[in-house]
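Before we start, here is the structure in question, set down as structure tokens.
Missing here: one protein chain of the complex. Every other protein chain is in place.
Right, chain A next:
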Amino acid sequence: MASPHNNTNTESAEMEQIITEFFPKSLQIIHESRSPFMSSRDYSGEQMVSSSPSSSSSSVWPRDEWFNLALRECPAAHENLDLWHQSYFEPMIVDVILVAAPPVGWEPERDFSTTEQYPFHWNSDQEESGSEGKIEKIVERLLPAYKIFRDLNSSGRIRSYTLTHKVSSFLEPFTCKEEAEMQRFEFTPVDSSCGRLCLSVLYCSSLLFVSPESSTRMFPQYIDDYVGSPLAEPLKRFSSPTVVQGSLLSSPFSRRHSWVYDHGKSLTTFIFFLTIT
């Protein structure tokens, strides 16, 4: 007969494993909707069906199926997470950053502001944690940054911008101006015997500064969405290039989706906090 002490040890070990898996799982959910070309969109998981063990015990649970949410295996989600393996009470801050297409070997710096921040919650019950994961998955697809992610993934055109992310254990505060442009969504905290896990996301509420077109479409003769302009009439021919250029220069360059920048723009910051209460 199992002693209460053994049961307690088993529960603690299971909880520790759940916590340990929750951070990378959450990071994986972020990766798949914010890291271009690493997405598991439309991943049917057919390969995993044959390799999934029949037992659902946590000790042999395939990594991608934790919390009943099967996602494509993402090694990047487990990299550089030693700190959280040693102490899951450290907050995890995930910054999603919009930057100019970086040169090879470039590492994101904090100067490239984050537009999204995520904190996280976990629970001893995998199903409830899975519920948090599902909510997180849907929320990420509704935030403005997802449009950029889709654009980067779906189009074969070369873009002048890309998305990247940075994981850290400390939160750099935004300026008042930056914070005024952002909104927050808080997930319901999940309480457990080890503490309370909190997750929230701070995100840019609008991306008017981001152009969906590549920089090559900045040539005047290709601007055809000038609503209300006589130049938009398809049958009218341009008499000379100077007329076109002059007409366009007379109007302020304030296209709704125009974007000029000289540094990265944060889109979202995910803040993971595990606090003891």
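Keep in mind that, in the parts below, a residue touches a chain if its C-beta (ideal position, glycine included) is under 8 Å from a C-beta of that chain, and two chains touch if they have at least 3 such contacts; residues count from 1.
The rule is short, and it goes like this: contacts and distances are computed from a predicted model.
Q: Which protein name, taken from UniProt, belongs to the chain you can't see among "Autophagy-related protein 101", "AP complex subunit sigma", "Nuclear transcription factor Y subunit C-2-like" or "Heme oxygenase"?
A: UniProt lists the chain that is not shown as "Autophagy-related protein 101".
Q: Determine which one of A:V139, A:V167 or A:M182 touches the chain that has been left out.
A: Once the missing chain is taken into account, the touching residue is A:V139.
Q: In the complete complex, which positions of chain A touch the hidden chain?
A: Residues 41-45, 65, 68-71, 127-128, 130-131, 134-135, 137-139, 141-142, 146-147, 150, 187-188 of chain A touch the chain that is not shown.
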